[in-house]
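Not every chain is included here, but those present sit where they belong.
As written, the chains take the letters A, B and C, and residue 1 is the first residue of each chain.
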Amino acid sequence: MRFGVVRFPGSCDEVDALTACERAGEATLLWHGDAGLRGVDAVVVPGGFSYGDYLRVGAIARFSPVMESVASFAREGGIVLGICNGFQVLCEAGLLPGALLPNASRRFVCRQVDVVVERADTAFTRACAPGERLSIPVKHTAGRWWAPPEIAAEVEAGGQVVLRYAPGENPNGSLADVAGVASAEGNVFGLMPHPEHAVDPLTASADGLRLFASIRDHVAGLVPA
Amino acid sequence: MRARVLVRPKAGILDPQGQAVERALPALGFDGVANVHVGRLIELDVEDPDRLGEMCERLLANPLIEDYEIVLDGDPA
Amino acid sequence: MPASSPPEAGAAPPGLARARELGLTEAEYAQIVARLGREPNEVELAMFSLMWSEHCAYKHSKRLLARLPTSGPRLVMGPGENAGAVSVGDGLAVAFKVESHNHPSAVEPFQGAATGVGGILRDVFAVGARPIAILDSLRFGEPDSPRSRYLLERAVAGIGHYGNSIGVPTVGGEVYFEAAYESNCLINAMCVGLVAEDRLIRSAAAGPGNVVVLFGALTGRDGIGGASVLASAELDEADEAKRPSVQIGDPFAEKKLLECSLELLDRELLVALQDLGAAGLTSSASEMASKGGVGLDLDVATVPLREPGMEPFEIMVSESQERMLAVVEPERVAEVLAVCARWETTATAIGVVTDSGAMRILDGERVVGEAPVATLVDDCPLYDLAPAPPAAPLYPAPLARLALDTDPAATLVALLAAPNVASRLPLFEQYDWLVQSRTVRRPDEADAAVLLLPTEPDGARPAIAVAIDGNGRRVAADPRAGAAEAVWECAANLAAVGAEPLGLTNCLNFGNPEKPHVAWQLVEAVEGLAAACEALGVPVVGGNVSLYNEGPDGPILPTPVVGMVGELPDAARAGRIAFRREGDTIALVGPFVPSLAASELAKLRGAAPEGPLPAIDPAERLAAHAAVREAVRHGHAVSAHDVSDGGLAVALAECCLAGGLGADVALDGPADDTALFGEAPGAGFVVSGSEEAVSAIAAARPLGRVSAAPRLRIANADGATTLDVELDALRAARDGGLAEAFG
């Protein structure tokens, strides 16, 4: 099972994402300028400032050649995980519902937070228990998930909210404490917390590994060994 | 042709930057200010102004959360 | 020295008057004329004004800096390169340096601080190291001044903007608020990088015929005159006029530049590498040529420009950010350009290495400037300082904020809420302290940040520890002792996490050195730094000097900022501040003989900074640091925290709050203000652990126990309670102090 981790010129977390994936399976970097996904089984769009994000977070990155491939992969049911800036890119690309707005505090916030697993039956959380709390850090300036009321209602009704900030832990003013949402089909998932920075107890928590392990297990079930 | 695109947060969406400005102004002695919103201004030379709408929809604004307005040189504000 | 031929005849030389406008003295100008054998033209004069500025030539500090010890068993690269480096074993080295960006930040705090971070990052990747950590050391006026709050807010935002965007964690720092910084804030940033020892690269240009490649951002009119004008002159009413030259940082461009530079080095495509910082191309190119003993021909017509119509002199002095200069063998140029293109980084061959010993500036075919490299780089006159201790106190007494008869509990609460002591959380939460996934001890968790090394010999997880310290108020009280204290405190911060110091970097932030009492502060402080480094056996691997930090009311507090890197064998055992187990014994370790002189409490009570500071017995301190280090490494000390600002009571409160546990302690003498709140930075530690383990620590004086009751109780030797406060009250005070300043 092989993860592909997208690398934009301004990615910051791609190396950590690669390392995290390697703890669960094999992994390779996918250069933003190359079309095609080189046969990977799952794609991670990591955090960072893809193209500097000077216009609007994620706005420019979604048009890169690799993202065209990621979009087709997603439309065919491929597993795509977007973390932080990657989440923003997937929203901008219309692969996930809603948008990520500047934090209510207007400031960058870096904090270890608890998130609650709302859905443990997804490709991204099957190694977790429902209702379980995971300790994963956030770090962003624009992480306030928002969607117009009708879309937000659909997302809730469809059970697309996979992770919520634990009560009192919402770091950015996100609507309904949403920390991570999946697509209606469930194969694309984006979250603001950084599971790739929570893979070693020495650096505060290894809870993030469960997401990568979930993807591996899910893909292993789909892809004959 | 020189063009301006004004992008602003959609009504009803919390605009923390606008609020911060609204709070800061009275503290500096500027009273009588309300309803402050902060958005983006994009100015550019464009050969074919007819394509500006498309540029806004695809890149310059996110229509889910932002409204935009195109002002061409000579238009009223 | 090759004779300098006059460039093609053109306009009349700009002359002495212009030279003086650019900051050169009459004598310096005369010397330039003598060396060139003629008057410099416009391009040459611009170059000389920068190369012979305080910022580039260290005219008032070079002789002094020679006093600092620069050798040690682990040193692999000492002062002189873009960053110094020490070995951390397994063929790995850690490169690091601290630098100031004070004047640009006083003019435009967001961009000034941001570009300060950008500059120090480039220094570190210029030696081939991948930046793995940033630390910041900040000084502002009192937070009740709106301007100070504005500077704080914007500078912190600027540091975050740059550091957070580039994937390097900001893992620590410090911030102090004192009236003397009101019109001249200090923004120092330190960067730490990791590099294979055999991949360290130097900046000496070599090999006549080799090609000089400029890569990175386009060159614009940014910061024209910046190095000489901003960094070497006092800020005064003329600020407005200096303003158009503000540099804008572009962290995205820097990120590409960083990856591109490291890839070029990884492929062994470069002969030499150098960042462009203050004084732009002029300084970078002449320094490279000087170190290599070669000449350079540079053609400004080939430099890619952001703005049309730039004059040759403007191109030579532009301080546009995010640029690097490399020397490349001709047959490798194509490959270099290809790597840069992949990183969307503009790269251009702009010159060649020559054996002329001269910097020749061409504009196409035309020579527009020429000067011997040695004259530009080495011939600037050095000035002896004329130090004289001040006859009267230099700094006015601060506003008294706490009545003398305040009881100990209320005093403790006031100290915890003081902006210099309160929780730094509202600040460091604005920084990404965890990217790269090596941060084992984050801000506030321990006295030093602890970062995993990428090696795992025998399954162990070795790490480095980094800290930055400097308390200008104490240096003002006694420059020699205060500067030494900064070194000792920094070392104590490392000891508290179980680390042994390997190397030190420093930034000397002082006022106008031409003033005798500032000169005296400088001389004394360097003496103090040197003595402490020698006692600790820690080499100075590099640093920075920022002079002329003055406002209308006089000089800033003398502020040597010290950054240290140490190592520890096992990150899993890295020390923490927090009391962790109810019933653990709490002890004070070290020759801690506190005094209220120049303490935080003295400040709150309205006392001007005055000594004498506590005496330093190096042998006793070394022994205490070693004892704490070993106790932490072996897990005997479950917590360790050095006693610094606010004294013992504050340190105890911090250990309680970090762990959410109370403490019940008794002092072995009278629990008076001096015992509770007196300071002796770098001398004492509060540790906790099992009774047995703690009693085995040399020179440990048991104080009491960790308790489950959420309160801090401190008693006299006779058992009478002097202070008994609920943790909630302490927490509210500590959490609120700085949060308020951020609004």
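Convention: contacts are C-beta pairs under 8 Å (C-beta built on N, C-alpha and C of every residue); 3 or more make two chains touch, one makes a residue touch a chain.
All of these numbers come straight from a predicted model, not from anything done at the bench.
Only one copy of each distinct protein chain is displayed, but the complete assembly has the stoichiometry A x1, B x2, C x1.
Basically, only the chains that are shown with their structure count from here on.
Separation between the centroids of chain A and chain C, computed from CA atoms only, is 36 Å. Look at where the CA atoms of chain B average out and do the same for chain C: the two points lie 40 Å apart. The geometric centre of chain A is 29 Å away from that of chain B, both derived from CA atoms.
By the touch criterion stated above, chain B contacts chain A in their complex at residues 9, 13-14, 16-17, 20, 40, 59-60, 62, 64-65. Listed in rising order, the residues of chain A touching chain C in the complex are 9-13, 15-16, 19, 48-49, 51-54, 107-111, 137, 139, 141, 194, 196-197, 199-200, 202-204. Residues of chain A touching chain B in their complex: 55-56, 59-60, 63, 92, 98-99, 101-106, 144, 146-148, 173.
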